[in-house]
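Step one of this worksheet: look at the structure below.
Every protein chain but one is kept in place in this view of the complex.
Residue numbering begins at 1 within each chain, and the chains themselves are lettered A and B in the order written.
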Amino acid sequence: MTKEHGTGYGIYVIVWIALLVLTGATVAVSYANLGLMNVAVALLIASVKASLVALFFMHLKFENKLVWTFALVPIFFLLLVVGGTLSDTLFR
Amino acid sequence: MKDTTADGVALTVSGDAHPRGYLEEKGFWSWVYTLDHKRIGLLYLYTTLFFFLLGGIFALLIRIKLLYPGQQIFSDHMYNVLFTLHGSVMIFLFIIPAIPSGLGNFFIPLLIGARDVAFPRINLASYWVFVAGILVILASLVRPMDTGWTFYTPYSAKTAADVTLLSFGIFLVGMSSILTGLNFLVTIHKLRAPGMTWHRFPLFIWGMYATSIIQVVATPVVGITFLLLAMERLFGVGFFDPAKGGDPVLFQHFFWFYSHPVVYVMILPAMGIISEVIPVFSRKPIFGYRAIAYSSLAIAFIGFLVWGHHMFVSGMSKTANIIFSFLTFFVAVPTAIKVFNWIATMYKGSITFESPMLYALTFIFLFTFGGLTGMFLGALATNVHAHDTYFVVAHFHYTMMGGTMMGLLAGLHYWWPKMTGRMLSEKLARAGWLLTFIGFNVTFLTQFFLGYGGMPRRWAEYPAQFQPLNIVSTAGSWILAAGILIMFVNFIRGLYTGEPAPASPWKGLTLEWQVPSPPPTENFEEIPHITNWPYGYTKRKTDGYE
Partner (left out) sequence: MGTSEPKAVSGANPGEHAAHASPAVTYEAAKLGIWTFIATEVLLFGGLFTTYIVFRTKFPHMFHADYVHLNRVLGAVNTVVLICSSLTVALGIAAIRKGKQGMLRLCLVLTILLAAGFLVIKYFEWTEKFAHGLYPGTDVFFSLYFMMTGLHGLHVLAGMLVLGAVLVLAGQGRFSESYHTPVEISGLYWHFVDLVWIYLFPLFYLIG
């Protein structure tokens, strides 16, 4: 009944290795003092890792539009609560 | 109701095999363990209606206290407790769950041609989580809440009332709401009858779909907010405590990020009911189907952008004030679209005034009134004048009680025969409606004047000049109570001695009218194949129906 996505063990191991490498990278970068760039790099790497987990481990890459919508809509609302709150706290 | 063929749709009426349909099985445990969405819906309805009566008693006590300025009957603290209980009970235990969890549970599967919701066990769990939440809230009343239903920090973090326990109770009630919304979203997406495309949905389904999105997305935020409030009281985490660098206004942001969209959790299902009732009793196809359907989604969406309009005098930044005030006015657009389309539906229809229609018309009248007064409050400058006065109280009672409550009552009178298999007394229903309508307006119209005159809300005291109007308002609350009493007498009478209901007493075309009253446990003998939208009503002719 489930569609076989052609995801064998191999792809998971590759993603796993990528996640470990990225973890190493983000820790290494954190020891360098880049000012605000530290924040940008750390969040960028975290987002790449999160995308890898979502796309491959959570099979999002193989899902239909409906599941994509359900996965992305909460992020929009998260941005909304952050943005609305900051429109107050940043401009007081 | 002598004619039985409504607009060419064949009706299956209750057979002799199970005349009591899903109500056949009796006994306590058949309700406790039931997985039937109809029974769970009824459990929710009975529970929420009980809390409606309880909240109503609190309201009557508040009104009695306000007969006189100065300290009378209750201490000031007791007055704080009373209005907090009234607000909290009505909001969290009645008006949020009543239509979605009650009528929604009962009718979503019926209206889309499904045998049940997607996750019947989660559905049952959501009810018992709700009950658990209620019990925790009741336990917290050992030191009763006195914060107002909004639980603003810093007071709620410091009061001697047991806000900690209360927070966990509300968290549980919220979790129940989330589970219900989740269930409905998946049900609507995955369990539709063949041919039931999105544009063949009854409009109640569109309303409930938009509602479920809000429940799923907004409720977790208030969940974490109440957890943080509890943590504040337990560990002093300081997020809302200025002494520790925290920000009490942050609590308001989180609270209203949920509590503003949640007013649409209250009103969207009610609007859905109105969209069902109006065409049935006008014998005309609904006008502007897509406009009504999409405006539900638009309201749900815009509802998330305007929470700051509750906080104009909180010390929030001017930037935020202006943004939120500006966005607030956009809510009026989809709302007005709905109202215009309902009126256009009735235009040149052959309208009859049975009790569901009376409540539906009341909804349109009162909700428009409430919505328009919202314009005064949404505008920055007038808000500052009217903020925290009885103008606000009158406004939200017109939208919530005049809107949601009237929608619920329209739905109850409309669907009562389907749910219970028995008719209500139309005579009692009309008497109840008349008193409710008069009582409501006498109670709350006066409060617009009180608020405009400057009477602050939530104060136990008020200047003597406001007394005459307060007496009128309190008298109105008694008329209102009498109306509701008659209504409940009618409900209870209907349960036991009401005439057996035909499958389709109002000649509705939506799917629920094509199964017996009450419906069988499985809803449909065979899942229907849908080929058309459900609003193909044709006008009455003198010689019967077309």
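Side notes on the structure shown:
Everything below uses one rule, namely that a residue touches a chain if its C-beta (ideal position, glycine included) is under 8 Å from a C-beta of that chain, and two chains touch if they have at least 3 such contacts.
Quick caveat: nothing in here was measured; it's all calculated off a predicted structure.
Among B:106, B:151, B:254 or B:342, only B:254 touches the chain that is left out of the view.
One chain of the complex is left out; on subunit B, the residues touching it are 4-5, 10-18, 21-22, 24-25, 30, 34-36, 114-116, 118-120, 122, 178, 182-183, 185-187, 189-191, 216-221, 223-225, 227-228, 231, 235-239, 244-247, 250, 254, 502-503, 516, 520-522, 525. Listed here are the subunit A residues that touch the chain not shown: 1-2, 4, 7-9, 12-13, 15-16, 19-20, 23, 26-27, 30, 38-39, 42-43, 45-46, 49-50, 53-54, 56-58, 66-67, 70-71, 73-75, 77-78, 81-82, 85-86, 89-90.
As a convention for this text, only the chains that are shown with their structure count from here on.
With centres set at the average Cα position, the gap from subunit A to subunit B is 38 Å.
In the complex of the two chains, the subunit A residues touching subunit B come out as 66, 73-74, 77, 80-81, 84-85, 87-92.
Those residues of subunit B lying in contact with subunit A across their complex are 189, 213, 217-218, 221, 247, 249-250, 253-254, 257, 304-305, 307-308, 311, 315-320, 323-324.
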